[in-house]
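Let me begin by presenting the structure, written as structure tokens, before commenting on it.
Yeah, one chain of the complex is gone here, protein chain that is, but the others are all in their spots.
For subunit A:
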Amino acid sequence: MPIEVEIVSPEKVLFSRAVEMAVIPGLEGDIAAMPDRAPMMLLLRGGVVELYENGAVTDRFFVAGGFADMTATRCTILADQAIALADLSVADGQARLAALEASYDAADKMDVPALDLLMAKMQSARAEIEAAGGEAVKAA
């Protein structure tokens, strides 16, 4: 029995099809969406969504964070930004990471929530670089 998976970014619907299983990068670890799962809502970290059919990965999408809403028959992924893995570029990710690192250095070190937010964004950028096949060197 398949599960309806939808990957939606604010601009458009990227993917909408029934698949066997979807592995989603949750904030607290990867989670698989399968049919008849207990309903759940979770926050996403930056990472790769993998869609399985017949026991093999058929599609991969990078999501830069967002939310997922899973029910027994449906899984909706609300991505802040979603890109098919094939279209990712290491250079873009590195440029984003560099910009974020600069703003992290410039940020007020007492402003913890803002720093946390920047840190999460940097992690998402590193995940993007890794997903694109590059090396996310230069740890913070």
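Operating definition for what follows: a contact is a pair of C-beta atoms (placed from the backbone, for glycine too) under 8 Å apart; a residue touches a chain by one contact, two chains touch by 3 or more; residues count from 1.
In this text, contacts and distances are computed from a predicted model.
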* Using the UniProt record as the reference, specify the protein name of the hidden chain from among "peptidoglycan glycosyltransferase", "ABC transporter permease", "histidine kinase" or "ATP synthase gamma chain". => "ATP synthase gamma chain"
* Structure fact -> Had the left-out chain been drawn, it would touch subunit A at residues 6, 8-13, 26-28, 31, 38-43, 67, 69, 71-72, 76, 78, 80
